[in-house]
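Partial view: only certain chains, each at its native spot in the assembly.
Each chain gets a letter, A and B, in the order it is written, and its residues are counted from 1.
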Amino acid sequence: MTKTNSGRFFEDYRVGEVIRHAVPRTIGAGERALVHALYPMRHALYSSDDFARACGLAASPMDDLIVFHTVFGKTVPDISLNAVANLGYAAGRWLRPVYAGETLLSESEVIGLKENSNGKTGIVFVRTTGFSGDEPVLEYVRWVMVRKRDPEAAAPETVLPELPDAVDATDLIVPDGLTFATYDFDLAGEPHRWGDYQIGERIDHVDQVTIEEAEHMLATRLWQNTAKVHFDATHRDDGKRLIYGGHVISLARALSFNGLANAQMIVALNGGAHANPCFAGDTVGAWSEVLDKSETSVHGVGALRMRLVAQRSGTPPFSRKGEDGKYLSGVLLDLDYWTLIPI
Amino acid sequence: MTKTNSGRFFEDYRVGEVIRHAVPRTIGAGERALVHALYPMRHALYSSDDFARACGLAASPMDDLIVFHTVFGKTVPDISLNAVANLGYAAGRWLRPVYAGETLLSESEVIGLKENSNGKTGIVFVRTTGFSGDEPVLEYVRWVMVRKRDPEAAAPETVLPELPDAVDATDLIVPDGLTFATYDFDLAGEPHRWGDYQIGERIDHVDQVTIEEAEHMLATRLWQNTAKVHFDATHRDDGKRLIYGGHVISLARALSFNGLANAQMIVALNGGAHANPCFAGDTVGAWSEVLDKSETSVHGVGALRMRLVAQRSGTPPFSRKGEDGKYLSGVLLDLDYWTLIPI
């Protein structure tokens, strides 16, 4: 009997099935330092315990994307080991901040299945929940295209989940105790408040970073995401290692400090596309667009719905899709999220 | 007077001499995170405080190989600065788990000496003990070939220590309190128990990792192992930096998760050979063979004696030695250890 995990194929999923993922992971001071070394992160709430306490939190929480990557990484062996493509995200919400010393777990429910017309692959929709102990801290929906083990296997009944275009602003969760009443804009690095951002406004974040192989592998391993294609130079015919999409998300978020320094917390993931593959040697920049604005249930805490786009150096400013509706080749990431910012 | 350390030569060692090594080192949350970034580690006991507590420990201990590399690194300036080759290991035992915040020290006793027939080099055998404060936490025997300062110097009396082929199963130390009574195989990542492994069974761990210069240097420095050959591209005629053998050990152990996810703790090192040099750019995979099995003094805790082999991509599966008894050129590491696993 083979002892190793060859992953699930399309016909192995059943709608309603709940998969508990291995391996639980305690995160803390080391992971915090490493993400600051891996990405040019400067958002004050994640940089300083004192700043976080002045904002009503117990300490500086773990970066929201550490939580996302850790929860996501656990799903890879069960969901995407035989995936052809990561197709999309929806309905993502951070339910409360996570602090150093907490242990994260992941669980996914299969909420949709649709075989493709070619009979060789199908789409699997899962709603993944991240837990700290028994308490949910993050939830999101992801769908991936997965190979069938046996092309002759009968197609399952098609079930397509209803997914919102974006998380409704009234469903955003503002962390208990969060306040921007004594927010220090000098220390945060920029003067711009919620009221200074207009729907449709676009911001070029100016700075760029050239990516090295060692960096993206350090990051991807840190989230225990062990998909071969990120680590094994013999896996692709061209000898290249594909950079984990989450590395590009974190890099773009960090670059967005320059123009969005006060967009402190990510509280919802409305959607996202890894538009083109990214490889070591690529120099990556980012731009943002304000898609929507909302007040929240907490006085003084506003929400911005932002598009965050990462693009390769040399791509024209503010690139996204061509006239054919397809992403331009220099575009790497198109992310849609809600963030909290002082009003 | 020169202030720098030029290392000891063969004639500087005396049987019975005890060498206290510099520099003590406190290890903790940062080192833990770094090894997770450097290697694709997923064993649950070292990943999760909650999982470790469910196994009866106070918290997730520092990875057994962190302890080994740290203790080993301290011996380099006194034992292997002028070594030609690291010849072998024997009789290694982890005496108790080490937790974040402990400070490690090393001490070595010279237990054997044998001059080589060429008169230019000799073999030095040392028994190294790692301490946390005054308490021993690890012991192992290592022997290295060391240059003589003066080829004309008289040969010392030959003393060869008696070394076991393997640590006897009855000598394995199961950590106080360790229990697998409520072990969660779903969270650990695989269902395979002690009873599922047969002597002689071999496991291909499937995954491979391509190594970068930055990674092996980060790792090697982290253990304060500062042997020139790992860091200085001008040191060898071919301009290559040799990868510290311990980097390959940790990488192979991490890869072995896929098939040995429940082999949680390493408790003995029976032997090991760094079969061939490893360089950045090498893509490395691993396989294991079950050499022996034993119950332990603790109900429900079994022991497996495993061979762990690391090999370069492209080497045939399960490669080790050729018909001439020599390691095949693609084989990098051949390690023999005891591990604890739920029965």
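Keep in mind that, in the parts below, contacts are C-beta pairs under 8 Å (C-beta built on N, C-alpha and C of every residue); 3 or more make two chains touch, one makes a residue touch a chain.
The model shown is predicted, which means the values in this text are computed figures rather than measured ones.
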Whole-complex copies, counting every chain including the 2 in place: 3
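We adopt the following convention: only the chains that are shown with their structure count from here on.
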Superposition rotation for chain A onto chain B, Cα-based, multiple of 5°: 120
Distance from the mean Cα position of chain B to that of chain A, given in whole angstrom: 37
Residue ranges of chain B in contact with chain A within the complex: 28-34, 36-44, 47-51, 60, 186-190, 192, 196, 203-210, 212-215, 258-261, 283, 313-314
Chain B contact footprint on chain A (complex, rising order): 1, 3-5, 20, 22-26, 28-31, 33-34, 77, 100-101, 103, 105, 133, 212-214, 217-219, 221-222, 224, 226, 228, 231-235, 241
